[in-house]
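What follows is a single structure, and I will ask about it in a moment.
Of the protein chains in this complex, one is absent; all others appear in place.
Just so it is clear, A and B label the chains in written order, and each chain counts residues from 1 on its own.
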Amino acid sequence: MTEDMVLPAQHNPVTVGEPLLEVSGLTKYFPVKGGFPIRRTIGHVQAVDGIDLTVRVGESFGLVGESGCGKSTTGRLITRLLEPTNGSISYRGQDISHASRRELAPVRSEIQMIFQDPYSSLNPRQTVGKIISGPMEINGIEPDGGREKRVRELLEIVGLNPEHYNRFPHEFSGGQRQRIGVARALALEPKLIVADEPVSALDVSIQAQVVNLLQEVQRELGIAFLFIAHDLAVVRHFSQRVAVMYLGKIIEVGDREAIYTRPRHPYTHALLSAVPEVSLTDDGDSAGRERIRLAGDVPSPISPPSGCRFRTRCWKAQDKCATEEPPLVQISGNHAGHLTACHFPEDPTTEARDEDIVLDPALAALEEEG
Amino acid sequence: MLRFLVRRILGAVVILFLLSIVTFLLFFGMPRDPALLMCGKTCNPTSLANIHHVLGLDKSIPEQYWIFLHNLILGSNQFAQGPCPAPCFGYSYHTNDPVWATMMDRLPTTVSLTLGAAVVFLIVGLGTGMVAAWKRGTLLDKTVTAGSMVISSMQIYFLGPLALAVLVYQSHLFDKPAYNNFTANPVTWFSGLIIPWVVLSTIFASQYTRMARSSMIEQLQEEHVRTARAKGMSRRYVFFRYAWRGSLIPIITIFGIDLGTLLGGAIITEYTFGLPGLGRLAVESVQFSDLPLLLGVMLFSASMILLCNLIVDAAYAFIDPRVRLA
Partner (left out) sequence: MTTLTKDAGTPAPADAGAFLSVRDLHVSFKTEDGVVRAVDGLSFDVERGKTLGIVGESGSGKSVTNLTILGLHNPQFTTVEGEILLDGQELITARESELEKVRGNKAAMIFQDPLTALSPYYTVGRQIAEPFMKHRGASKRAAWDRAVEMLAKVGIPNPKERAKDYPHQFSGGMRQRAMIAMALVCDPDLLIADEPTTALDVTVQAQILDLLKDLQQEFGSGIIFITHDLGVIADMADDIMVMYAGSAVERGTTNEVLRAPQHPYTWGLLNSMPRLDSDLGMPLNPIPGAPPSLLTPPSGCRFHPRCTFQDRVGGTRCVTERPLLAPDRASACHLTADQKRTIFLEEIKPRLA
C-alpha cells in the first residue's frame, strides 16, 4: 500500500547533520499538593530533571525508558504542550523555551506531534479531511491547488484511500487512524516530528505497517524524529541515535550501535537483558545474552534517590553513588558521542556472563532451591 | 482523617461567611424598602426615618454587616425587644420574634419530615435497585425499571394532592398531614407525617432505585469483581462484598446533596401538605423583606448542605481506603 507513494519535493532544504533542536538542562517539576491546615505545594514530581539532548536535521532520535522516566513529559515540553520549569529548548538557534503563543506560531508548524492513542487523539465529530486540513487552516496556509487537494495527497502518502476524505475516524481501524494522525502531522511539512509511543497501542501486525510508514516519511521527506517508546526493539529499528532515561535523567546516550551492543550503564544492560526475545537459532532460548533481573520497581520520582538515581537497584553501587551524581560524559573506551552517566560502568558487551545477576530476592531464593 | 475534617470545617466557615456577604448585598440590591412594610398606612418621612434608625438601616451597608457579624458571634443586648444571645440573628422585622427561636421552632417539622422520608427512600430505593440488578434482564428487572421511570417523572405537587384526595379526604384511611410534637405523643407525630413521608419517599425512592441498579450493574462489570468470581467466591458473596461497596459511592454523593437540600427546607412539600417547616419560613422571609429572618434561614440551609457534604466525604473515606489513606 505504500509502494506508490507520492512524495512532494522538499521545500526549504536543510543540511543533514546540523543541530535542529537543542535542549539543555531541561527540567519539569509537577507540584504535589498537601499539607495542613492550608493545602500547599509540599513536594515535586521530578518528571524531567535537567536533560540535555540534540536532535539533528533529518535524523531519528530515540528516547527509551520505563514508565515514569519522563520520556513523554520530555516530548510534551519540546512541543511546548507543557511549560518547562527550567532549562532551554532551542529550535534552529531560536530559544523557544518560554516563547509566547505568537512567537511560537511559525515554529509550531515545523514541530508536529503524533500521539499514542489513535482513538482519543482524533476528534470523532470531524471528518478525516477536516482533521488533516486543521493545521493548515489554523496557520492560514493555502497550498497550491487548495487544501482539499493537499489532504488527498497526504492521504495517499500515508497509504489511505484519498476517496475517504469525507469519512469519520470511527470508520477506520486502529492502524488506519494512526495513519490519519501521521497525515495530520505531515500537513504543514514539518522539520521535526515528536512521536510519543506511536505504535504501542497497535497490534503487532499493524505496528509494523505504521513503523514502515514512519520510516519512509523520515527518509524520503528528511524529517527529523524524536521517537519516544518503551519498546527497545522498535526504537532500535527506527532510531539512529538513542537516549536511555531513568527517573527523569538521561543515563546513557549514543548511536544505536553503541547503546545496543556496547552499553556501559548498568541500567541499559538490565533493560536490554530484560527484553524477551524470539531466538531463531536452535540452541535454547535467549542463549548468549546476559541475564539481569533487577529487584522491585522504579522508585517514586517525588523523592528520587540521592546521587545516582539508579543506585538503589544497581549491583555495582558503592558509597560514592549515593553522594555524587555521575555526570553524563564520554567515559574511557566509549566512542565519540557515546555518553554514560555512571561511576562504575559495565563492560561494553551484552554477552552472557559467567553468573546471572539476580537481585530479586524471591527469584534468587526460588532458584537457589531449584 | 481528623486533619481532613478540620480542614473541611474551616472551609465550610469560609463559605458561610462569603454566603452571608452575598445575601446581604442581594438584599440591599432589592428595589424594596423593608421599613415601608412596617410603616403602615400612616407613613410619613419622619416615622420612616425613625424605623430606619431603629432597624439600623440608616447605617452604611458595611457597618450593618459588621453589626450582624458581631451579634452572630457574641450576641447582643442592643435590641429593643430584649436580649439576644449568640448565635444572634436579631429579631424578625415582620413578627418581632427572635429569629433563632423561630427557626428552632420550625426545625423539628423539617427534620422529622426529611429524616423520616430519607430513611424510607434510601432503604426502599437501594433495595429494589439491587434486586433489579441481581435479576438483571428478567421480567422483574424490566418492571422495576419501567415503574421507577414512571414514578420518578412525577412531581410532588401532582402526587401530593392526589394522595391527599384519595387517601385522606375520600377514604379517610389516614390522618390529615400535620406536625405534632414527637415527645408529646409519638403516635400522632407518626400518623400526621405518614402521608408526606410516603409521597416524598415514593418520588425519591424511584430515583434511588434507578441509580442503585445502574451503579450496581456498572460495578458488577468491574475487573476486580470478575477476579473475585475467578477465585470461586459465590455470586451472592461477590454481589454483596465486592460490587455493593463500590456502588455506594455515587449514591451517597447524591444522597448528601438531596438530604442537605431537604433539611434546608422542602418548600414544595411543606406547602403541599401545609406543614410549617423551614421551607415556608424561607419563602415568608422573602415575601416580607425580612432581612434578619432571610439571613438566618439562608445560613442555616447552607450549613445543612455543607454538613451533609462533610458527612458524605467522611463516608467516602469509610468506604474507600484509597480516600482514607491518600
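Just so we're on the same page, a contact is a pair of C-beta atoms (placed from the backbone, for glycine too) under 8 Å apart; a residue touches a chain by one contact, two chains touch by 3 or more.
All figures in this text were calculated on a predicted structure; none of them were measured in a lab.
Participant: Give the labels of the shown chains that the missing chain contacts, considering the complete complex.
Facilitator: A, B
Participant: With the missing chain put back, one of A:Leu81, A:Ile138, A:Val275 or A:Ile302 would touch it. Which one?
Facilitator: Only one of A:Leu81, A:Ile138, A:Val275 or A:Ile302 touches the chain omitted from view, namely A:Val275.
Participant: Based on the whole complex, identify which of A:Phe30, A:Tyr260, A:Trp315 or A:Phe344 touches the chain you can't see.
Facilitator: Considering all chains, including the one not shown, the answer is A:Tyr260.
Participant: Which listed residue, A:Pro106, A:Pro124, A:Gly296 or A:Pro327, touches the chain dropped from view?
Facilitator: Of the listed residues, the one touching the omitted chain is A:Gly296.
Participant: Which of these touches the unseen chain: A:Met136, A:Leu221 or A:Val234?
Facilitator: A:Val234
Participant: Could I get the residues of chain B that touch the absent chain, sorted low to high?
Facilitator: Listed in rising order, the touching residues are 136-137, 222-235, 241-242, 245-246, 319-322, 325.
Participant: To test your reading of the contact rule: which positions on chain A touch the chain that is missing from view?
Facilitator: Against the missing chain, chain A presents residues 1, 66-67, 173-176, 203-209, 211-212, 215-216, 230, 232-234, 236-237, 256, 260, 270-280, 282, 285-286, 293-298, 360-363, 365-367, 369-370.
In this section, only the chains that are shown with their structure count from here on.
Participant: Could you work out how far the Cα centre of chain A sits from that of chain B, in whole Å?
Facilitator: Here the centre of chain B sits 54 Å away from the centre of chain A.
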